[in-house]
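Since the structure comes first, as structure tokens, the remarks are kept for the end.
A single protein chain has been removed from this complex, and every other one stays in its place.
The letters A and B name the chains in turn, as written, and every chain counts its residues from 1.
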Amino acid sequence: MERRAWRTLASLVAAALLAGAVAGCAPKQEPEEGGGAQKEPYRIGVVVSLTGTYAGLGIPEKQAMEMERDRINSEGGVNGHPIELIFEDDATDPAKAAAATTKLIEQDGVLAIIGATGTAQTMAMRSEIQRAGVPQVSMAGGSVITAQFDPLVFQTPWPNRIVVPFILKTMAKKGYKKIAVISDTGGFGKDGHDIIVKEAPAAGISVVADETFNPGDTDVSSQLTKIRAADPDAVLMWNAGKEAALVVKGMRQLGMKQPLFGSHGNARKEFIEGAGSAAEGFVFPAGKILVPEAYGAGTESYRVATSFIDAYTKKYGTPPDTFAGHAYDAFLIVVDALKRVEGDVTPEKLRNAIEQTKGLVGVGGTFTYSPTDHNGLTESELVLYRIENGAWVLDEQ
Amino acid sequence: MSTADLLQFVASGLQNGAIYALMALGFTLVFASTGVINFAQGEFFMLGGMLVAAEVAAGVPLGLAVAGAVAATAAVGALIERFALRPARASGALTLIIITIGCSMLLKSAARHLFGPDERAVPAFSEGEPVAVAGAMVQRQVLWVVGLTLLAAVALTVLYRWTKLGLAMRACSVSHDAARIVGIDTARVVMASFALAGALGALAGAVVAPVTQTAYDVGARMGLKGFAAAVLGGLGDPVGAIVGGVVLGLLESGAVAFVSGTYKDAVALVVLLLVLVLRPQGIVGRHLGEKL
Partner (left out) sequence: MSLLSVRGLDKRFGGVHAVRDLSFDVHPQTIKALIGPNGAGKSTVFNLLTGFERPDAGSATFEGIDLTGRPPHETVRMGLARTFQESRLFDTMTVEENVLVGMHLRLSASFGLAAIRSPRVRREEREAREEAAHVMRLVGIDRYRDTRASDLPHGVRRLVELARALATRPRLLMLDEPAAGLDGRETADLGEVLLRVRDAGTAILVVEHDMGLVMGISDEVVVVDQGRKIAEGPPLIIQKDPAVLEAYLGEVSDGA
């Protein structure tokens, strides 16, 4: 072929490759769910991590919301209005989360935004949320989301501010007075680390070693060596990514006999797969969804949780994890608030309705918001789990 | 700090260093033969681990899965050269580098679509408790990492010094024109270099996946570190790649041990910048960085 023709072909190939890559990264836009209702759809934006480090959390979140949207719309929508969910992928990147927020507000005119999957991404959305006055319901667990209080911002997971004292009390009760902390430098890990350091003295615990690792690290044995040298009674890990398996296996490698405790960020079956036999005995706090008996048979919580678990498992072939649960709760809260708005729905009215949520039974717990509490949950929603024979069992509380 | 701790840091450094060395070899082989910096090298690493995970999940025995992953990624490397790069050969190094970036994006999103976003576990090559080596405790898989890296280094040396392909690659790394006029098919050598780079990257990915789990997005970080290691040792020199890899691994381990784990990833970037500014030909630096 002539030189010029080769060059044209090469440019076309390069362009096709780039286009393919870009297309591969773009989120699939959801088709409209009509549901047969006559009225205008209520448009809700969703910022979720479908790619990047938190994709393993974001995808179950999206699936839970899609399932619930379909169910609600098939039952006639909210007051006759169908719900339209518009998903945007933030790729676990705060900048993209902020850009997605702008797009959802400016181009799609959403009434509220559910998101993000991660703490740093949630915080990055805030200035746009404030500028537009649109309420935000986050699925991320960093305390800073509600500690830096904003009337527009709500949160559905148990925040670190509640979980950390819970686990610290547990560790103290089991007799561990000197602990080492190992956390990742992502939003959730850093937030948890700071609260641990602050709350440990109140629980009667001293932190004798404090190490960090980065998301994406392939080895943490150096950090663990320093921890081993400090001779702690137990180790507390705070992260939400796949490096958790590295910590567990690393401790085994170095012959460390101390028990390892973690957070609700480790409530993932991939953690068990990755850590293998080293995960035995790992203890962590989370909501009751992992072992629904914890809700108490016959209660409304149990009914809500088990119908969610059954429907999700039937549709997606695998039981929902805690992250799917947070998304279910976020969607539930928005839908419940929409029902209570009088007259035409505006973002401001919707925000007020969300803030008035009382006793709403979700999967992560029963939510009651107030002008000062945008978490809505208490420590009573948490239980302690232990990994035994590769599965989660309830640990003694 | 006790001696046992110090030895542990060294062991950690060598373990990571072996992986960086394999990645650096992939960069250096391609750069030497073609003058191109192949930014898809990190994705070769990712493919190695992900393909093994997928094959094992489909029931393929582990050894065969590793061999299959390495061979498949070598083929991907050759295909990239043949169909994405060779047609644009006349366009200059910068365009070619951009094409490799495009290929890396394509590979990454293909992996995400094929395998999903979640991390995947890969079984260890041999079962058993961690063992003591020279005063440090290492997981058994780490022995595989170091062992296979050494094996790869030996195999490459044999290839380079005692086979016709190795001679052709050495000739191409000095001058393509001179190579052509002694009858070397430089196009084939370039394709073979890419295939080898694919195999090396995949081997690194496959052997470390049991330790770290693997996911569709692990390529970029490892690619950057491999590149930094190659530049540190001397881009274009296989010995430099191994030296650079080991040194980078030890420097990272030292940073964690004596500073903080937070800065570990920054080490590679700092090293890269310092080398490019102060001594572009790298530690071993036999080829002066004309191509750079």
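As a working rule, contacts are C-beta pairs under 8 Å (C-beta built on N, C-alpha and C of every residue); 3 or more make two chains touch, one makes a residue touch a chain.
Remember, predicted model here, so these are calculated numbers, not experimental data.
A.B. asks: Among the chains present in the display, which ones are touched by the chain that isn't there?
C.D. replies: Its contacts among the visible chains are B.
A.B. asks: Can you tell me which of B:Arg82, B:Arg140 or B:Arg180 touches the chain that was removed from the display?
C.D. replies: The single option touching the absent chain is B:Arg180.
A.B. asks: Thinking of the whole complex, not just what is shown, which of B:Leu165, B:Ala220, B:Leu250 or B:Ile283 touches the missing chain?
C.D. replies: Result: among the candidates, B:Leu165 touches the missing chain.
A.B. asks: List the residues of subunit B that touch the chain left out of this view.
C.D. replies: 158, 162-165, 167-168, 170-171, 174-175, 177-178, 180-188, 192, 286-287
In this text, only the chains that are shown with their structure count from here on.
A.B. asks: How many angstrom between the C-alpha centroids of subunit B and subunit A?
C.D. replies: Distance between chain centres, rounded to whole Å: 34 Å.
A.B. asks: How about subunit A: which of its residues touch subunit B in the complex?
C.D. replies: Where subunit A meets subunit B, its residues are 3, 6-7, 9-11, 13-14, 17-18, 20-25, 50-53, 55-56, 58-59, 185, 211-214, 216-223, 225-226, 228-229, 242, 245-246, 249, 252-255, 270, 273-274, 276.
A.B. asks: Using the touch rule from the top, collect the residues of subunit B that touch subunit A in their complex.
C.D. replies: 1-2, 5, 8-9, 11-12, 15-16, 19, 83-84, 87-88, 90-91, 95, 98-99, 102-103, 105-106, 108-110, 112-113, 116-121, 130, 137-139, 208, 211-213, 215, 217-218, 221-222, 253, 256-257, 260-262, 264-265
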